[in-house]
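Removed from the display is one protein chain of the complex; every other protein chain stays in position.
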Amino acid sequence: MPARVPRTHPYIPNSAPDARSSMLAAIGAQDVGEFYADIPAELRLDRPLRLPAPFTSEARLTAHLEELLSRNTAVPPGRSFLGAGCYRHHVPAVVDEIVNRSEFLTAYAGEPYEDHGRFQALWEYQSLMAELLAVDVVNVPTYDGFQAAATALRMAGRATGRPRLLLVGDIDPDRLSRIHDYVRGVHRVEPVAAEPAAVRAALAGGDVAAVYAQLTDFTGRVDPALPEYVELARAAGALSVVQVNPLSLGVLAPPASFGADLTCGELQPLGIHPSFGGGNAGFIGSADEPHLVAEYPSRLFGLAPTEVPGEYGFGDVAYERTSFALREEGKEWVGTAAALHGIAAGVYLALMGPHGMREIGETVLATTAYARQRLARVPGIELAEPEAVHFADFTLRYRDGHTAAEVSAALLARGLHGGTPAGPHEGRYCVTELHTQADLDHLADALEEIMK
Amino acid sequence: MTDHQATTTETDPRIAPKPALRRFQQARWDEKLVFELGSPGERGVLPPLPEPGVTAAVGAPADRLPAALRRATPPALPELGQQQVLRHYLRLSQENLGADLNVDVGQGTCTMKYSPKVNDTFVRDPRIAALHPAQDPSTVQGVLELAHRLEQLLKEISGMDRVSLQPGAGSAAIWTNVSVIRAHHAARGEGEQRDEIITTAFSHPSNAACAKTAGFKVITLHPDAEGYPDIEALRAAVGPRTAALLITNPEDTGIYNPRIAEFVRIVHEAGGLCAYDQANANGILGITRAREAGFDLCHFNLHKTFSTPHACGGPAAGACAVTAELAPHLPVPTIEFDGERYRLEYDRPESIGKIRPYLGVVPNLVRAYAWIMSLGAEGLREVAETAVLNNNYLLHRVRQIRGVSVPYAKGRPRVEQVRYSWQQLNEDTGLHSEDLGYRAADFGTHYWTSHHPYVVPEPMTLEPTESYSRADLDEYAAILAEVSREAYEDPETVRTAPHRSTVHRIRPEPLDDPAVWSVSWRAYRRKVLGLGDRP
Partner (left out) sequence: MTGSPIGLVINPVAGLGGRVGLKGSDGDDVQRRALALGAVPEALRRATLTLRQLDGAELLTVAGPMGEDAVRAAGLPARVVHRPPAGAATGAADTRAAVRALVAAGAGLLLFCGGDGTARDVLDALGPSPGVPVLGIPAGVKMHSAVFALHPRAAAEVATAWARGAVRLDSAEVVDRDETALRAGLLSARLYGRLTVPVLPARVQQRKTGSGGPGPSTVAGIAAGLAARVDGDGLLLLGPGSTTHAVATALGATGTSLTGVDLLRLRPGRPPLVQLRDARADQLGDLPSTPWIVLSPIGGQGFLLGRGNQQLTPALLRAVGRDRLLVLATEAKLAALAGRPLLLDTGDPELDDALSGHVRVITGHRSSAVYRLTS
């Protein structure tokens, strides 16, 4: 019988007994325990960790994960009507090809001399986003759209030195929760109705750092008064911070075009898989004004020459950002966040081009309008805001005592995912370019049955 | 310049063996910017158009919007064919040295370990990638169970009572802990009073930054002459205003602070909490835990210790673990299991609220879970012991290199990484640690110095993790030795490095000049090229 060969763990080459002993000998140590000499005995765990037995082959591990994954349902896009902050859009194959490259996926924080490609790809992302947002400065992505909004508000707070934040209109309660957590103790958050008169009245109290509003709100409604809020903020010496769905900007006006100071939002719609919420990433954009650039906590990559003419180099712009004000309360932090999602969004925008972005925006607008029109004809259903223009998201109201929970459960029983309760008798729906007319008619038919 | 030596000679037709050091050449495509490629009319991908029936029913809805809200001109994005886009980005990817390609031990404190490829296959599966977070819990039981299981694993690994997987990365996890600390003191009526947070100079700077952003005053403890945080300074710093101590151990020097339990006790006696930044946990997995040292909170970086890929700087993932007393303050939702079904619980009145949309960076939770389940308790300990063996082996090799020293705690072993100093070489040759790092790029690797301000002069931080073989470490040490030799014998080659990289030395001045800095192509066209915005 042949001698047993050690089953050295494939991820730990030096756990092979020979390697281990030869390295110990080279160092002049008897045992790896010597390297832990500084850890006092009373701090040592005196037993093995109580963990489940591991899967000792890739095949068994895969089988285990397969079992877990088998209890998740990947819904066909035409059967899913879920949105409200995370969207199913088509992810072009080229985007996946690029972001799954080892060179990008496993790189981290090298210099341009090892990682020139990362710097260029992220600078190009900033530049492509800048065209979409009609601004000159876009940051390397932050964690998610919640963080982007929260940081944009803190930036406005530092830039103005004022305490109050006005939040206009219908905002995702989760986003609101994140903003509250992030500005607690520094700013006062005040919700304001989406009406110019309400915004004007709130501003009259003075001391407003920022007016936060949304191009499309949590219900998907395009707010026609948005340019007025921006103007009111400016007149009151506050900054305007406007949330956008970037996928809408081929057809909707970028807020900077009517004077918004800071634009922020969620990057996920631009070529990033939903991944149960793992695809979220945030962006912030602004004009190239030194007093605003100074307030970004994020990295901002810039173009620079090298020692060789005609060679592009990249580096951090204004790295040693300093505050112009003594009231400085700390410039947040910069850390690992969501850079690869930035590269994905860059590839997406490069593929779509100006005409692709216009077309997809028009398709989503038309599909949303069709869905609302069609579903409003279902007896027992009415639109929450029939006159408004919506982009992707919209809300339906149920009459005749049908509850939202009951409707979404009945849809689920028919293999349709949607109608997330927005109130006792209201459900949220979302459509994208992936929904065909037949998909929407199918949803309408199902709702007709349910509402009987 | 060290030019390549010929591997064969004309008179000797035999195949010669490889030289000791690889003759690396980084890809150099001299690639244009994406805006300089393509031509009007080219398309990379075509989105679907509305069907005729849809258009007939609704027309052009944008016409119902006020003019100010309709985009007047399309964004000035480049117009490229699909293969052109692919080729451009593939070239950029080749001009990038991912951890999969090099012996990536030079990004010390970042724990650049192998991220197993099999784990990527799970997250690309539509049963993860296509899941919408608002799906009914009955349709996502697998992913909820996975996340719940990962929480249980991390509870045992940390010794704490409850885990949140919501933070998007390490610094977001520090923020989460700071927010929990704030909520804890506020709930006890001491929120106003306890407004000071203590940290150390060798802890990650995000500890101080998060505390400050949350409105705390920050007190920094500097290292004593042996590199340990000054315990007498801690005694002098604590008091009724102390909210918490945020501390790393081992610190970024790789030195384990043996008096850590005493640090924790001093802070507890003053009524403060202690949060353990476990960014450097890789070398102590299964050896010692936050619980044993008495901590109230800790966090892990799943992209460091638990192998998820660094992705050019994220998406990453962070995990916060706390005692039962602090658990009510953790973010919502929590994942609850009733013995049959997993569900999300939002009704937690003492919670700090949301840290990130939904549950967290789910793909990285999947990867971290799969990684732990491929190792188990014994495997994790083997990870730790091998990482520490590798670190001390590399230390043994590197300290023999001319011009290198190992400041602090003479003769003491190092745990997960080592902060070295090239001060002697700098004094001898005038070259900086950065110069040597750039030259290392010519050999297909690189290293990082340290955070600013440099406490260790001319620093270099190496962290070999468990992923690399002895031969890999020998190669890395040989590269450093060669670069040191060149610094003494041929300093010009080092001073002007890199030579075999994608680009040459960058002239950074424009990056700090508001008149010309260019964060985007638009800005570059306007400020540097003197052109207006394109229509």
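Brief remarks follow.
A and B label the chains in the order they appear, each numbered from 1.
Simple rule for what comes next: contacts are C-beta pairs under 8 Å (C-beta built on N, C-alpha and C of every residue); 3 or more make two chains touch, one makes a residue touch a chain.
Note that the structure is predicted; figures quoted are calculated from it, not measured.
Contact with the undisplayed chain is limited, among B:Arg14, B:Lys410 or B:His452, to B:His452. Touching the missing chain, out of B:Ser93, B:Ser206 or B:Thr465, is residue B:Ser206.
Interface note for the absent chain: among B:Asp100, B:Glu350 or B:Glu434, the touching residue is B:Glu434. Residue in contact with the omitted chain (choice from A:Thr336, A:Thr368, A:Ser408 or A:Thr432): A:Thr336. Listed here are the chain B residues that touch the chain not shown: 107, 109-110, 170, 201, 204-206, 208-209, 212, 216-227, 230, 232-237, 313-314, 426-427, 429-430, 432, 434, 437-438, 448-449, 451-455, 506-509, 511-512.
The rule is simple: only the chains that are shown with their structure count from here on.
Centroid to centroid, with C-alpha atoms defining each point, chain A and chain B lie 19 Å apart.
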